[in-house]
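Written out below as structure tokens is the structure these notes cover.
All protein chains but one are shown at their positions in the complex.
Here is subunit A:
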């Protein structure tokens, strides 16, 4: 913005040495606009109004201290606002006649106070501040001609720019405000179609408080400002731009074949333009286009003195693209490819000089050579995220999708490759899908298999394999959207991908496996992957030399191995060994994460764990418990958790020194990691010897404090892990009591509404209640009514653990009676109708305990417990048998006693 600003200021320097604004009708109206805008700012953007400027706005005011109201501390010659910044500095400070204002809110209020002197103050403020002495140092006196031109059209914009420059906060607030507006507008515009995922890049950078980001935004603003100046014929009046913008937006979501795209203005980055527009829209309506048009050519030269030379060369080439016949166009396209198109400067230069529009327009012509040339460039520059969005905004995707039908294979390839680059974000993928792109891309996978295709003996042709590869590449990008995955499946993509998976070309396999891996997040795919015998080939490619391919294969196995049959397939096809050996290569973290993920899921099957032990993978896993990124740790710990279900492996983990690093991980914050770590520690705690170590490392306390974790999965997992700890710790009762407030915490978790948390806490309470002293404490904390309240549930897991907890708690004081009073008995009887034997056993035991109380027996009898229990007396489960019999005998005894009493 330096150039723009310096110029406007220099104009003032040259013409008005004292730095005053000329009184012209135009300036007057601009001033009015500013005043209105600033005045309303506090109402419209109360949040932004509070931002504190880096440097105050300073000018000589004509206002006297007496006019200030009670929000200010007023003395004879001084006024200070009560509103202060974080350093307790007032945001407004007046020492007659000098005034300093440091926020928009204060500026707004000041203008309200000034009332009829508003305009004067605004003028003084602008004059006072837009002409700080430092600007004179800038020194270059410009020719007067340009300066005159600059004046009327640009004052206003420069003022805004200036404020922005003066204060990052201003620009931030402006951008925020504009971002908000953009969102609103988009919502209004898109007929309810969700467009949320398209915040412009500039918007995205703004909300971060990071200064470098802010600076970037400013540079972007500057750039767009520059480009604006480049375009002589451009009319930057808001209304016009907005209309154009709308049409381009609309176009991007509609079919737009044959529509002339020329109406879209050249040379301006759409998204950045948007932001500038919005600022203009907010505050400016006054600009005269004719003046803008007149002298723009001069402008062009000096405004861009600091642009890189590529910019000019590219601009020239774009000119030839626009005004050349096929021959000239091809030459210009070829020449353009000689620039380093992977460099952002060149990518943005092409866009900023209006090259994107031309390149996309070329795709809509009949000239095969021009299309090829254009796509070759688009393919390169679409690696840039901004360019991707621009391409979508300019409606490039539907044309590329239609090119997929071309008889020319090289065109198909280039279009698919470009789509692969562009479809990296959701909105783009939607456009591809809505234009039938998925079907066409899937058809590319079939290339070379169908003989119906016309063969074209042409120079610009390419092999069928290449076509399929490019199709897979594009599908890979698309497969990141849920709906696209579905569309790929419906288009018959899976068998085709399965067939391509049999090739041995790495550059083909990577996108194919990549796509499968993305899609495997869907249940449908996992079934199909199994059915199409894809696992076999995934396993085969684990042995490839290519790290990326190994990674994607492992990732796909990770996704699919939730399924038991798939886990077996991985083993049967010999996939466990390569996984175990890849585990030792820790340099590539992405691959390591994928491999450990696959090992984790595979080790859910016992047979696989045995294999892993054979391959000494468990030792290696323990070694990976330290110094690894979280993504790896989650999987490693998950795998160890699964392995430690077996005694042998628990011993192994302990002997390899795995307990300490596991316990150390209990202090993390990553939720998935904590869930896995608590599981693993819990699994280890089953071993008394390991429990000793856990206890010594204070692991139980750490687990206990995870009961306070906000996430229910972590809470539940921690509570489950506590059970074996309490079972196996020496002096468990004493240990539990030593956690201050621990028992109350556990009891209160019974108020959770998460079934898993409830079940786990019931299990923990069952273990805690084994210690009479602790049972007394939790009884005092009201465990009985809380447990009773849970009784009405259909969840068998919860029923089982709840019944166990009730049964255990009955052994203290009058708890049996209390459970009856809190109506826990009748629901428990109903548990006997469950289909789960574990529930039967726990319930029968609880009822047996409860039946020691006469009232409970009556309730049981009334609820038909006897008949149900009688059936269970014949159960092969001895514990159940015994409990059922005991309960029946208690009820029977009571009945006899009652009868006896009657006759006596």
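Points to keep in mind about this one:
Operating definition for what follows: contacts are C-beta pairs under 8 Å (C-beta built on N, C-alpha and C of every residue); 3 or more make two chains touch, one makes a residue touch a chain; residues count from 1.
Keep this in mind: contacts and distances are computed from a predicted model.
The chain absent from the displayed complex carries the UniProt protein name "EF-hand calcium-binding domain-containing protein 1", chosen from "Transmembrane channel-like protein", "Cytosolic arginine sensor for mTORC1 subunit 2", "EF-hand calcium-binding domain-containing protein 1" or "Mediator of RNA polymerase II transcription subunit 20". When the missing chain is restored to the complex, the residue among A:366, A:587 or A:878 that touches it is A:366. One of A:67, A:331, A:527 or A:873 touches the chain omitted from the figure, and that residue is A:331. By the touch criterion stated above, the residues of subunit A touching the omitted chain are 316-317, 319-320, 323-328, 330-335, 337-338, 366-369, 372-373, 407-408, 454, 456-460.
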